[in-house]
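Data first, discussion second: the structure below is written as structure tokens.
The complex is shown incomplete by one protein chain, all other protein chains being positioned as in the whole.
And then subunit A:
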Amino acid sequence: MKLDGADLLDLARGAAFLGTGGGGDPYVGRLMVQQCLDDGLTVEVIDPLDVPDDALVIPTAMMGAPTVLVEKIPSGEEAIASLRALEAHFGRRAFATMPIEIGGINSTIPLVVGARLGLPIVDADGMGRAFPELQMETFGVYGISGSPLCVTNEYGDSALIHGRDNKMMEWLARGAAIRMGGCAYIAEYGMSGADMKRTSIRNTLTLAMRIGRCLREAKDRHENPFDALLRLLPDTPYSYGRIIFKGKIVDMRRETRAGFSVGRARIEGLEGWDGLMEIEIQNENLIARLDGQVRAIVPDLICIMDSETAEPITTEQLRFGQRVTVLSVAVPAIMRSPEALDVFGPKGFGLTEPFTPIESIV
């Protein structure tokens, strides 16, 4: 399918939702894709099953601090240069690019690369939400090597990284991205069409658009957008969602620990919801506890939305006094396997509570 400007607005909102607090505001990314459309380029999204098994797929993304990106806008060439470097390494052209992360700004970067290079963008990704690190991808979980990874800045300075494992790759790439100004552009996890189909979370680009459209249309019709969203989810790979709390943020703490934004939001119940919900944050929302009891835990989604407008709120925008509705959403089975939970389950974030699917939390 070919995307238009309205799709992009829906995508930005849906990607903010799937970002579960992280991934940054997709505004800059959306404008970059819009610019491509205005230049007469085509943004073509294809189903993962339409990619030949032997084709080369190279995902592209931004890595670094979203707060830097909103100040240092990219040149637009960086991710393209990274993809070209991996093509040179593999000695063949990419058939398509795709997102590594559907939450936030990274839902849009591959669309720019695809439009500029005339490549289709695969409707799938490797996180199914937003995660802070590059080894936290289903591609890696199911045996694909993230290396070589290429990281590039606005000058075209680049580093081709071969890590001994995906965690080392992340560590080295992070260092390069910091020297490039805290925000740089990557291509990684180059793989065959067959591997992509086996290891990716499918149809998440179109899912983000459906979520955004659902929220928009519900508001246009003056329906309750939360009800509309909860009706939509069973029809998607994210088959279960529910409201776990409504209230007002009464305390918001943040600090930087080991390079991450770590924080905690405390929400006091309103509108018939009693008690105090605490949401722990490491870039994304990781765990929601109500009066000490776990109500949702990573990798399931914990989405904090404005109670009035149903706009998803990123962790950087959370503020004392906001009235919020908290949704939890089940992630697809591919993200809940023991191998997946080893990498991006509660343990991966230093939480002691075991993973419990939100469907089984009463």
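The rule is simple: a residue touches a chain if its C-beta (ideal position, glycine included) is under 8 Å from a C-beta of that chain, and two chains touch if they have at least 3 such contacts; residues count from 1.
Assume contacts and distances are computed from a predicted model.
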Of the candidate names "Branched-chain amino acid transport system substrate-binding protein", "Acyl-CoA dehydrogenase", "N-methylhydantoinase A/oxoprolinase/acetone carboxylase beta subunit" or "DNA modification/repair radical SAM protein", which one corresponds to the UniProt protein name of the undepicted chain? "N-methylhydantoinase A/oxoprolinase/acetone carboxylase beta subunit"
Could you tell which one of A:G14, A:P48 or A:P74 touches the chain left off the display? A:P74
Identify the residue among A:K167, A:K219, A:K248 or A:R264 that touches the chain left out of the display. A:K248
Given A:S261, A:N285 or A:S328, the residue that touches the chain left out of view is A:S261
Subunit A, residues in touch with the chain not shown (by the definition above): 28, 31-32, 34-35, 63-68, 70-77, 112, 132, 154-155, 174, 177-178, 181-182, 248, 250, 254-256, 259-262, 268, 270, 283, 308, 316-317, 319-323
